[in-house]
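Every protein chain of the complex appears in place save one, which is left out.
Coming up: chain A.
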Amino acid sequence: MRALSLRLPLNRLAAAVALLVLVAVQSLGGLAHAAEGNKFRVAWTIYAGWMPWDYAAKAGIVKKWADKYGIEIEVVQLNDYVESINQYTAGAFDGCVMTNMDALTIPAAGGVDSTALIVGDFSNGNDGVVLKGKGKALRDIKGQKVNLVELSVSHYLLARALESAGMSEKDITTVNTSDADIVAAWATPQVSAVVTWNPLLAEIKGQPDAVEVFDSSKVPGEIIDLMVVNSATLARQPALGKALVGAWFETMALMSRDDEAGRKARAAMAEASGTDLKGYDAQLATTRMFYAPAEAVAFATSPELPQTMQRVAAFSFAHGLLGEGAKSAEAVGMAFPGGRTLGDAGNVKLRFDAATMALAADGKL
C-alpha cells in the first residue's frame, strides 16, 4: 500500500489540484469585495489636480485624519490611469481619482455603485486641440487625421470643439494614439492635429508651428476631476469619506497659501510630478482648483452639473461607452445633491455627494 501510494499519489494530486482551483476562484472572484474591517486603499495617478493626494499621504495628513476617525487609509500611486480605474472597478481599491466621464463609463457603467466624494477641480485650459501650421483656426481641422487617446476626455473635448464650429466627428478621422507617445507623434510630419492634456499639451504648444485652436476653458466645468469612492464601502464606513475629505481640504488650504509653507508643498508636488515649481504653477493656472470646501459644494450643488453630466452621458452612449446592454443615454442613473436624479432612477450607479464636503465647509469634520 505504501509503495503504491508513493508511485501514484493520485488522490493527493487531485486534492492539491482542487485546492489550487479553489484558491484561484477565491482570489479572482473575491476581488469583488476588497475592503473589510477598517483598512482602506485608495489609488491615484499623476495629474496636476491629483498631486495633492501624494503630498497629503507623504506629509502624514491622510494618516492624521484616518487616525482621528480610527481607520487606516493606504494611498497607492499607479502609473497607468485607465488601469487604476479598472482596478477600482474590479474591486481592488475602495476609492480612486478619475474624471466625471470616466466615472460614468467605467465603474458606473460596469455596475459598481460609485460616489463622487470630492470635486477637486475642473479643467480650465488643461485639455486642448492643437493644429500644425501658422495661423490655423478650428475650422481647418475639417478632413484632417486627429491623433488622440480615443474614448477619453480628449475625445469628448474634440466632439465639443467640432460641435462649436458646426462640424461633427464625420468631418475628421481619429487615430488612437497613446498619451505616452503623443509628443513624439507630434514631431512626425504625418501628424497635423492632436488633442491632449497637460503637461503633454504644454510640451506640444511649445513647439514651433503649433496653434491651440480650442481648449477646455471654452467649455468650463465639463471636464471634472473627482475622488470616487465605492458607495457600499462608504455606507458601511462613513468615516472613510470624512477622513478623505478632511485630509483633502487641509492639503488644499496648505497648498493655496502664498507663503513659504504653501510654496514648499507645491514644490514637493511639482517634484513628484516630474516638473519644477514654475512648471507646476503653470499647470495649476489652467486647472480650476476648489481650494475652499464651500466652492466645491457650490459647484457640486449647481444646476449646471446635471446638465454637464447629461451631455457626457449622451456622448458616452453615442460611442458605445455605456455598454452594449444600454438602450439609451439614460441607462445608467445618476444622483445629485438635493435628491435630483438623471437617467434611470432604478439603476443609480453614480452619486454626486456634497454632504461630506459641506461638513468640511462648516468646519464640522
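Assorted remarks:
As a convention for this text, a residue touches a chain if its C-beta (ideal position, glycine included) is under 8 Å from a C-beta of that chain, and two chains touch if they have at least 3 such contacts; residues count from 1.
Criterion: contacts and distances are computed from a predicted model.
Remark: of the listed names "Transporter", "DNA mismatch repair protein MutS", "NitT/TauT family transport system permease protein" or "SoxAX cytochrome complex subunit A", the one matching the undisplayed chain in UniProt is "NitT/TauT family transport system permease protein". Only one of the listed residues, A:Thr45, A:Thr89, A:Ser273 or A:Thr308, touches the absent chain: A:Thr89.
Of the candidate positions A:Val76, A:Val175 or A:Leu277, contact with the hidden chain is made by A:Val175.
Listed here are the chain A residues that touch the chain not shown: 4, 7, 17, 21, 24-25, 28-33, 82, 85-86, 89-90, 105-106, 109-112, 147, 149-152, 173-178, 181, 184-185, 187-191, 321, 323-325.
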